[in-house]
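Only one protein chain is missing; all other protein chains are in place.
Here is chain A:
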């Protein structure tokens, strides 16, 4: 008795507890089939992506040494932006999830990897893998819901400060990596309740400081200096590449859990959750992006957010392959597989941010639901 939906159109009202466990078993079977088949082809894939990223990054930076010359600026900036996106999305995010740990290659491992990002890998792994993936879309538990600064669910109480949230979201998009670092530190909460005096917090803050210094030194001092007369134009180029990477990853990540059709859950709803119910929450709490193979790689296969949330540790190149099986399961059990092209999903997520900056009438959501097999009534 866990997943609680207060909506009148409870999307799981038609499922029995038994159905949910069968769904869990079927998903386990999909996972087992991939693991049994995982091997050389997958290892070749990630190594090829890493090689491509490194070659692209170093050649783009070489081209930018001559960034005074406008075509060099454009080519170098575009290349560097793509390299940074690949580093963060298809490579960093997925390696830090442990998707490639099975290769036993200490150079491509969740415990040794670091990424081109101001949030240290250790801290990101905690807030992302441990909290977000475990408490996906549970209001009050999953800080990814609005990142602690926005209201993205009708059930979050409104406050006048949220009027500015379209603006905060825009600023967050432009400087997303800093937003993530602050979020991983739980900076706002720690500043407010005095947690910033805690030695553990201070150590983590220092680690972020070190990472920021190294990133800034590389992108905004050393690389421009190496460019000699092109100092300023290279500075502008690396700034632009970081901006593009930030806006891109922000857009992709907004599409994962904010668009229309994605469900949220109550804190109490996950007490004593079974494996099947956990899977069900991931199924309903995530949204995909449809598009080309290139788009999937550039999103780090987070365009298969549903598959990723079901199986966060399967190699990312496999999500596309299992998607038809997962979708068939949704169809068979009458569940909504939320997906759409990138512009539509981004617009949908932004519309939610704008809409919920204003107070909504909560009454329509407070109506008692029709009794359904899985809905417990005491906590709504």
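Heads up, the rule we're going with is that a contact is a pair of C-beta atoms (placed from the backbone, for glycine too) under 8 Å apart; a residue touches a chain by one contact, two chains touch by 3 or more; residues count from 1.
Keep this in mind: contacts and distances are computed from a predicted model.
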Using the UniProt record as the reference, specify the protein name of the hidden chain from among "Ferredoxin-NADP reductase", "Multiple sugar transport system permease protein", "ABC transporter ATP-binding protein" or "4Fe-4S dicluster domain-containing protein".
"Ferredoxin-NADP reductase"
From A:21, A:155 or A:313, residue that would touch the chain that is not displayed
A:313
Out of A:111, A:290 or A:360, only one touches the absent chain, namely A:111
Filtering A:63, A:85 or A:103 for touch with the omitted chain leaves A:103
Tell me where the left-out chain touches chain A, residue by residue.
28, 31-32, 35, 38-44, 51, 54-55, 58, 97-98, 101-107, 109-116, 125-126, 129-130, 133-134, 214-215, 217-218, 222-223, 226, 278, 312-313
